[in-house]
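Below is a slice of the complex: some chains, not all, each in place.
For reference, chains read A and B in written order, and residue numbers begin at 1 within each chain.
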Amino acid sequence: MRTGVWLVGGRGSVAVTAVVGALALRAGLAEPTGCVTELPALRGADLPALADLVFGGHDVATIPLLKKAEELAEAGVLPARLVAALTEELGTVEAELRPAPTGTPQAAAVEAIGADLARFRERHALERVVVVNISSTEPVPDPHPGHASLAALDRALAEGNPLPPSAAYAYAAFAAGCPYVDFTPSTGARLPALAELAERAGVPYAGHDGKTGETLVKSVLAPMFAMRHLQVRSWSGVNLLGGGDGANLAEPAANAAKTASKQRVLGETLGYVPQGNTRIEYLDDLGDFKTAWDLVTFSGFLGTPMRMEFTWHGCDSSLAAPLVLDLARLTAAAHRAGRTGPLTELAFFFKDPLGDTPHGLAEQWATLCAFARGLAPCTAGPDDPPAATTGVRAPAQGLPGGAQASGGTEQTAEVRHAVPR
Amino acid sequence: MRTGVWLVGGRGSVAVTAVVGALALRAGLAEPTGCVTELPALRGADLPALADLVFGGHDVATIPLLKKAEELAEAGVLPARLVAALTEELGTVEAELRPAPTGTPQAAAVEAIGADLARFRERHALERVVVVNISSTEPVPDPHPGHASLAALDRALAEGNPLPPSAAYAYAAFAAGCPYVDFTPSTGARLPALAELAERAGVPYAGHDGKTGETLVKSVLAPMFAMRHLQVRSWSGVNLLGGGDGANLAEPAANAAKTASKQRVLGETLGYVPQGNTRIEYLDDLGDFKTAWDLVTFSGFLGTPMRMEFTWHGCDSSLAAPLVLDLARLTAAAHRAGRTGPLTELAFFFKDPLGDTPHGLAEQWATLCAFARGLAPCTAGPDDPPAATTGVRAPAQGLPGGAQASGGTEQTAEVRHAVPR
């Protein structure tokens, strides 16, 4: 089940961390910490092996992959020894990165993206290619009549630039028969016209906005308050973040997109929206790390006021990268299993999940386990809690999960071309 | 379904908060914030109504209930206006409080406890009486040969004082056919001899150690790390607490009992025990509030070190009191439904739950919902997450859940007397 993973934003921090990590796991140089699909509870699923992933991507930047990897090592995101050991393998991936096609009318750029995807698939005889958007967060785009239907969109693409880049990549992916994952809060596939195209192309998609820090914590703390019938009165926070993503999010428009997707979890898990806001601030000194602080005020029995605060100091790329691998594998398997349209069962991974799904992490986990079991060749383990199944953390394996890759039951990828007219 | 709630430690902070709260709810003066059994997801269960609870209890202290309630109001635990409005009702409960029987041989004290329970039941024509231990935490007792079997225990009781008080109350409860709940980390019913007696008497019991603060938070955060395959390297904390319970826990022996019960959740949810300890310190200035601080260090993808810390500032009595009411109602219903022995399905409420149950809060919640449904007269709602069922917080009702109390299907309480010989 050789599977392509096409990274939009392939020279960015998350993308390069994902690539270095996948190469390190394949080489037996690292443990799969942070990889959800390597937990015992999900091991039974029939996913492409990590060793079967082949990487390529687009980027507007030109920094060499190796240089970016070295910068990440310098910043404490990656161990320098891994980068040194994988120089050659990184060169192979470098050869698969392409400049991001642009230009007017957008139909041409979209076609160029599709052509890059098709050549990548052919060059490596891939069963399928999953496109993962992990590029810079875009501002919320202006509404455009072309967004409403595929027919209108095709007309608009022929004349101008109706789509933000994330949506143009989604269009090209669907048109090339590729599943699409949006790890960012950008528009991506969230337009009626693109839903129509995905349906017609018979491909699934997933999103939005990887859940890696403060929102992850919220998705377990908010249900805790709800299960205990404690009334959350306010929830306020600040996210201080450095790195390229931080600088970009400091732009008010991108900040707005991100902040909105951070707020959903409270309303959805509590059943009401407490007072307070979450702010994002750029702080260059934090580099690739983020410090978030949240204050929660709540009432107990007879109204007694109480409070909780937490500080989260995480490395966003290190938290996000393994999820990119998880999503690529799960989405590839869903495609093979014939799933089309929004993969709402992957809400576990996202701040702003597609569809009307639960926002509590534990329920999302149960949903994910059931989904993965549905993809399994034979009905495997139950959706036990992670540790209950394992007892103890799984021992390091050079390439965990590699065993499943040998089966020959994969259905042939049916590539439906729905190129822009 | 008039149900007695016999509070061991009935003049303590938690007990008095529970009593004032129950009276306030009955009088329509407060909302059931903090009462888990008043959440929509549990409303369908066939529980005794809050209005049908009748309170009594034992205590070694003599402080008048009203005075204690006023002290709690002064300390910010209770609204002063509630205490003022409920003076008369508190007087009624005051009349049901008895000095704690003591003396040697312990058989006599146990018999005296049983007699108090029997008279309470008769005086109020109660269907059943649930005994809830909410008295001061005891030191871990020395092992005693009488703990091993009921026969050995009965011999030992006739001669000396083989049982710590919490276990003596459990003995008396079982002997009087009463279910028993231990909200403290003390021994309670956790002795082979007492399991035998409970079985013989056909009564259920629940425990141990109400989960109200730092451990509650741990029971959602630790699963979060596990579900994300993040490796928790250390988890250290300090609990600063004032109040009567704090002073008592500062005694090294009691502290040891409490600290041990706080540690279980990590090993059970993570599958391994990270470095670090939890300390309990007495700090008079905090009064009835507690401040806990925890530091968690963990590794992500490729070993990147990260950290999280949280501060919890809670009012323990305000968090514990509604759970005492929940437990009394659920245990009474379980008794009526014919359940005997340890109620492992109530793990949701405890730091150190009976039996080999999951320690993640979300799974405990699902278990609790299923358990409550099993008690329901007709199959009610699903074990949806709290907010999903509700949409919005349930509006305040004078006595939520009171409606179910009118049914006439209650089985007659079979009071089995297994008095100490």
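Some points to look at:
Please note the rule applied: contacts are C-beta pairs under 8 Å (C-beta built on N, C-alpha and C of every residue); 3 or more make two chains touch, one makes a residue touch a chain.
Bear in mind the structure is a predicted one, so any value in this text is a computation, not a measurement.
Here 2 of the identical protein chains are placed; the entire complex in the file holds 4 of them.
The rule is short, and it goes like this: only the chains that are shown with their structure count from here on.
Once the centre of each chain is set as its mean CA position, chain A and chain B turn out to be 42 Å apart.
Those residues of chain A that touch chain B in the shared complex are 17, 20-21, 24, 30-36, 38-39, 76-79, 82, 216-217, 219-221, 223-224, 226-231, 268-272, 289, 299-304, 306-315, 318-319, 321-322, 348, 358, 360-363, 365, 385-388, 390-393.
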